[in-house]
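For this depiction, one protein chain was excluded, whereas all remaining protein chains were kept in their positions.
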């Protein structure tokens, strides 16, 4: 049964979106080097231009207590069929008090684990998220119920940071939730929820703003992508991580650093099985903000490290990653960005079909982005 | 060749939509009991939260004579790839007279067979449509051409009922149409149209409104989903039904009841073939409307029965259904609903790969819904 409607739908409902177009093959020194989690077109035979993200969103605070967000992406593939429309976000925020300091988020949304995971890709400087924390929640999202709390003052600060393109959204000071645990657009497999919690605290120190944070989750993950000769536990494998985050927003010098430790499924070469193993890794990004000739420039450097399995890849593929990136993001006009980045990568990644795979190399990648 | 455009597109074109998020596994007594037509996640191994519907619509009366409606759904699956964007509705209404009392609807739209089929899922009380009438037109829609007629006065009454969240849309007092007959998003298979007609008459009796209706369709349906060892007639099987509907709108006590009889393809266990067999079944829903503390409550009970084949399921699966449901829909805020329902179900459903399958059991299901 439905309720009344507002007269001017467009005052409450907003449409926006963004597009990212890339070329990943410049000065590539090793064509066997790729990163499935980063960008499927990196290292792909053929090369050429590719879309990384192609999204529009419909969102709105349709009543004082109800906010919704719906975002499909048309850069997805189903088998060899590309640019298929699939869901990214679909959630409802229900305010529990009149100031919406207490909120319940219901639906497919970002799991509050990792600052970079929660930050929009349209705002991030490096082309792809770090392996270390992003391997905790591939696609950053899951179907769940999340409780968020933040004071009105801190929500205002978060909003200002977001409008300045610095933050990733309002995930509260305290976050607590449960979710299916098989990552976005995958059905639950074991009727057991993952549980997550996060605490963060953005703090103004004179002109600077810092945001320290801690977070942890636990659950059981069922490995669904596996070689036919690899036995898997259909109840799932222990999947448990804790992380620390530190952000100094770029005014003009910025730091973003995170580290996580935990346990999860990982392919074991010696026994040809998937086992629960320890994992750890993190990254640090250093950036600088320059405004000149009415344009904006963000030079940056990122270092990252990861040692562990990737549960969502074939056979919970075993990884050892050491990457270094140097790049520049340039905003010649509002809404439009251009980014160029040089990556040096040293990656061991092994599964049943590829038991000895250690690739090193470097490449230059470029991206044009529109945000509307 | 194109024509002029209006200056403010947003005055004529509206955007809306709705989302339904469910948990189907509470207190489940029989995990082998499911209902493919109701909700693919009911009884699914794994369980967890799931989206049932995830739609936005673009619609508008863009000229006095032309109305359009376009609605994709992002809760669909293609194989194991979930949350893919697929079409629900895409149609044009062409008014034949200046008052639009006579209209032609062209495109993929709801087939005027069954009140509950035509009512929006966002307005229905029970979580899923009844088996008996919904098995006539799975997904309720097909590609066709439909003529609708209603007087201006009755169209106004229907509009008021719809705005109150009670009706399902304006399908006229008289409906007459033809359509491919293989249900929505399926191509025609035999170059023969189905033909349908419906008469209904909403009537104000003091403060109460009732709406009796009758409808029937006939055509030939080609069974496309079948076991490899089952022979099927590529010309199609006779698919023919007639139904009566009765609605007493809940002011505050409501009744909605429908019954249909007919013939259609059904798996025959004895001969291991698909044969045209008689079918019958219906349902009755009783509801009550309570407004209290600025919130709305709709307790309801539904009983349903179906004996016949389901043409769109594997081998035109043979069914015998007796279900009882008790539930409560709660609207704590405008645009947001929460529904909890207890179901007792007794279902025999058999096909070539599962020739002896009679399941009984009960479960508790919950749903959160947003409508914008």
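We call the chains A and B, going by the order they appear; numbering starts again at 1 in every chain.
Everything that follows uses one rule, which is that a contact is a pair of C-beta atoms (placed from the backbone, for glycine too) under 8 Å apart; a residue touches a chain by one contact, two chains touch by 3 or more.
Note that the structure is a prediction, hence the values are computed from the model and not measured.
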Option from A:195, A:244, A:328 or A:370 whose C-beta touches the chain left out: A:370
Option from B:143, B:157 or B:243 whose C-beta touches the chain left out: B:143
Sole contact to the chain not displayed, among A:41, A:134 or A:285: A:41
Residue among A:54, A:209, A:276 or A:363 that touches the chain left out of view: A:54
Residues of chain A (touch criterion as defined above) contacting the omitted chain: 10, 14-17, 19, 21, 25, 41, 44-51, 54, 56, 72, 74-75, 78-79, 81-85, 120, 122-123, 125, 163-166, 289, 296, 298, 329, 331, 333-337, 368, 370-372
Absent-chain interface as seen on chain B, which is shown: 1-5, 9-10, 13, 15, 58, 60, 62-63, 65-66, 68, 70, 72, 78, 84-87, 90, 92, 94, 106-108, 143-145, 179-182, 184-191, 193, 222
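Please note the rule applied: only the chains that are shown with their structure count from here on.
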Relative orientation of copies chain A and chain B, as a Cα rotation angle in degrees, nearest 5: 120
Rounded Å distance between chain A and chain B, as computed from the means of their C-alpha atoms: 37
